[in-house]
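Quick notes on the structure that follows.
A single protein chain has been omitted from the complex, and every remaining protein chain is retained in its original position.
By written order: A, B and C. Residues from 1 in each chain.
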Amino acid sequence: MQSWLPVPESASTLSGDVDALYFYIWGVTIFFTLLISVVVIFFVIRYRRRNPFEIPRPIEGSHKLETLWSVIPLLIAITFFVWGAKLYFAQYKPAQNAIEVYVVGKQWMWKFQHATGQREINELHVPVGRKVKLIMTTEDVIHDVFVPAFRIKADVVAGKYTTEWFEATKPGTYNFFCAEYCGMNHSGMRGYVVVMEPTEYENWLSGNAGQTSPAAAGRNLFESLGCISCHGANAEGGRGPALLGVYGSKVVLNNNSSVTADEGYIRESILNPQAKLVTGFGPIMPSFQGQISEEQLLDVVAYIKSLSTTKPEQATAKPAPSATPSTGAKPSATPK
Amino acid sequence: MSEHIVQPRVYLMIFLALMAGTGLTVVAAFYDFPGPLNAVVALTIAVIKATLVVLYFMHVRYSGRLIWLVIGSAIFWLAIMFALTISDYWTRTWFVPM
Amino acid sequence: MEEFEIPKQPGSNYLNAEYGLKSWLLTKDHKRIALLYLGAISFFFFIGSLYAMAIRLELLTPQGDLMQSSTYNKTFTQHGIIMVFFFLIPSIPATLGNFLIPMMIGAKDLAFPRINLLSWYIYMIGGVITIYALLAGGVDTGWTFYVPYSTTFSNSYVIATGLGIFINGFSSILTGLNFIVTIHTMRAPGMTWFRMPLFVWAHYATSLIMILGTPVVAITILLVALERLAHIGIFDPAAGGDPVLFQHLFWFYSHPAVYIMVLPAMGVVSELIANFSRKNIFGYKFVAFSSLAIAVLGFLVWGHHLFVASQSVYAGMIFSFLSFTVAIPSAIKVFNWTATLYKGSISYDTPMLYGLGFIGLFTIGGLTGMFLASLATDVHLSDTYFVVAHFHYIMVGGTLLAYLGGLHYWWPKISGRMYPEGWGRFSALIVFVGFNLTFSPQFLLGYMGMPRRYHTYPAELVSWQVLHVLSTAGASILGVGLMIPLVYLAWSLRYGRIAEANPWHLPGLEWQTASPPPTENFLTTPIVTHEAYEFAPPEHKEVVGKFERQQPAET
Partner (left out) sequence: MPEGLAATHDHPSHPALQHHFENMEQQREAGTLGMWVFLVTEIMFFGGMFLAYTLYRFEYPAAFVSASNHLDIKLGAINTAVLIVSSFTMATAVYSTQVGRQRTTIICLILTMILGATFLGIKGIEYHDKYNDHLIPGQLIPSRPFAPEVAKPGDTDPHKLHLIEGATVQNVQLFYWIYFAMTGMHALHMIIGLGIMTVILIMAWRGKFSPEYHAPVEISGLYWHFVDIIWIFLFPLLYLLGRHLEGHG
């Protein structure tokens, strides 16, 4: 599958665009390199010193030329900027209707967890033609998920969630690499993304069924960590606020500001509950820092997300079974 | 040589102003001004005090353009560092990954 | 042709004015200090090069057969740290700059000779501590020291290395401070700002970066070391800190630092191009001010190293845009150098060959920076061999070549001897070929996805290995090309032809005194009545385009 061409496989909806920009900049680069080399070589030969005593006429300079060769590069550079920024925005604009996969990097392996419960290490199975959003964090140092064939890359930073998404266009097996130096076995922290036809993917999913989904695991943690003592057995609320429908909603804080409850907010609410207090509640929730691993945290986040039906991304999801989390939570939970 | 000698009387007045500023900032700290004004008040007083020290104790008021330029560039570069770094932190939440 | 007055050889020069080790180690003469730096820097370059060869050998095969991963990681880290902090940053400023700036502006010495010597000692102390760290077990964080790896997870000598770099930073600060004050206060009568050689302008801009940027990295590295020591810190996410803040502070210095590395080289190249084509530089003021522009704009773009580091998307766009603005002053320089050649009298001496090589390789290096400054392509290329190729093109193809060019150009002034011209041209050619063969395959590798700092790579990717083999082959040629000057320059110290005061027949002030110069540079303080690079009388000046002819300034 690896061609001899000095270009990696192009296998995502983005890769063609990135290649186009890449070749455009190469065009400009080669043009200017040739221009300058040819002119320099021509001058050097044409005006070589023929007589050891010759003194050429001094030439002062030219405002016209200076303007010309500042403005032209500037205009060209602006095209690089606009094009690059447009694609970048598209790349980082959160995906709608995406399959979500939770990713935890740790020295030196990758763990993937599908919403349906499948867990994989250093291998990621995805269907062709669907957006896949990676929600990523790390248990130790900074890592980075880099899939050359998809032209995507994003650091995985300790202490927060970062995301990236792709939509594969060609079935196949593609390398992915950890692209942020992370210590001894950095170069071993790689694996494969296996892109499958949708039916094949369904088979793969069902062949690996029977594992607890993140939301279900999160549900169990919700009990075992004692969250229910305040948030209620079904997260319907108690001493703490109800968590039904929190995800994706605007939460009003006690200083009258408000935040949108995304994964990062939920994460912070669990690890550093005092940082943003929900209006009407005291600072009684203890921090769970150190009592919960990053993976468990992602499970709890998945559980709390499953309590919300107004998930903006899945609001218009076509009923692809792979995208519907088979939650262990009460499906009857109604958002407040 | 174009050295300017600042008179002791000027030093004394600056000194008194600095002491007054210190007192003022301590008192002001116990009042609750609305919004971000607490920090604004404290920092304004600090900036005024620092300016007095620079202008008089450090003789910059009587120094040439070059010294002004040197100080100006320090402030300018500090501003770059703050502004561009904060531009990152400031805009991080604009893009809610939902 | 204009006649230059060749001063009579004075009885003593700076080399033989005093003898003995003490006279060197306690010298306050900027020229001797430059030589102290030259020795130390060459030593560090040698060490850094050995690491480079080890990297290249290891990457010949996809497996890790030469060394273990942890060793490999130390190898590239130490290669980067030594090459950046102990070789390239001080290279041109501390040797050629130190030697030439006072002479070029007609001063007897730098403004603070004792501080100049101090800066060399500080450099040595920092160097010794770093070498100690390398010998004691090495450091494996990458030259960028990213947290929390460096503060919490690495098991190597981070604190000692950090301390070495912290101390070394002050040497850089003091050099910059000395240059700025010297250029402001010590110019000879008649040496106006716009009569200064562009080499001096470039160093002025470099010094600005040194004094404004270096303190920030110093405190940052110090905080990392303290964090490691005290197990707590402002960068550690486990303690509520933000690792990205470290990256901001680090690159606030380290991006401008790349201009510390390239601006002096541009200064050297301006000298080479003008002097070896016997012409005043085309658009002198544009070239002079573009150095300042690079120094200022260079401080606005550091965030382009954080495009995939979870920086805000909006900040990314600001930094990307600003990054492109740096290309403009760089473009101005490249085009003006090219235009200077027009209707010149171009000689093919070794320094000129290096200078011409610089123009081409810097252009490629700089333009490949455009791929990285452009957001979408950087996402793919960041942390791949494309980046490695980009910066080696500028740092090796650019600065190292200019450094060699400058060393050859001023060698007669420094040593009083000529180098062998034939060997010089020959090795310049080898270096050029070897260099391109080493680093051009890496652009391709990078786009194909080969991440940097990788000890092993997938064996099934045959094309990757082919490119790596080419690169290693190139590095061997490059190594040979660099060995040759080492040998013949050392040889020439003893056996080279004795140089005249002004072997190239140039108008620059540094050539208007004996070779090697006397201790106080000039027997009497020169009075400057010429513009820089004034080969022919001003009446002969020709004007291209609409450009108001300036009357030669009266002094």
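Methods note: contacts are C-beta pairs under 8 Å (C-beta built on N, C-alpha and C of every residue); 3 or more make two chains touch, one makes a residue touch a chain.
Just so it is clear, the structure is predicted and the values come from calculations on it, not from any experiment.
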What shown chains does the left-out chain touch?
A, B, C
Options A:Thr173, A:Ser229 or A:Gln289, residue touching the unrepresented chain:
A:Gln289
Of C:Ile122, C:Leu212 or C:Ala514, which one is in contact with the hidden chain?
C:Leu212
Decide which residue listed in C:Met186, C:Leu292 or C:Val466 touches the omitted chain of the complex.
C:Met186
On chain A, where is the contact patch with the chain that was removed from view?
254, 272, 274-277, 282-283, 287, 289
Note that chain B touches the absent chain at residues 1-3, 5-8, 11-12, 14-15, 18-19, 22, 25-26, 29-32, 38-39, 42-43, 45-46, 49-50, 53-54, 56-59, 63, 66-67, 70-71, 73-75, 77-78, 81-82, 85-86, 89
Over the whole complex, note the residues of chain C touching the chain we left out.
107-113, 115, 173, 177-178, 180-182, 184-186, 211-216, 218-220, 223, 226, 229-234, 239-242, 245, 249, 252, 520, 525
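Keep in mind that, in the parts below, only the chains that are shown with their structure count from here on.
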What are the residues of chain B that contact at least two other chains?
95
Residues of chain A that touch two or more other chains: which are they?
92
Listed in rising order, chain C residues that touch chain A in their complex are 1-2, 64, 69-70, 73, 140-142, 146, 148-149, 152-154, 237-238, 240, 242-244, 277-280, 282-286, 307-310, 313, 316-317, 320-321, 324-325, 327-328, 331-332, 334-336, 338-339, 341-348, 356, 359-360, 363-364, 367-368, 370-371, 373-380, 382-384, 444, 447-449, 451-458, 460-463, 467, 533-536, 538, 540-547, 549-550
Complex interface listing, chain C residues touching chain B
184, 208, 212, 216, 244-245, 248, 252, 299-300, 302-303, 306, 311-315, 318-319
List the residues on chain A that touch chain C in their complex, please.
2-4, 6-8, 17-18, 21-22, 25, 28-29, 32-33, 36-37, 39-40, 43-44, 47-51, 53-66, 69-70, 73-74, 77-78, 80-81, 83-89, 91-92, 107, 140-142, 144, 146, 148-149, 151-155, 157-160, 162, 175, 177-188, 190, 272
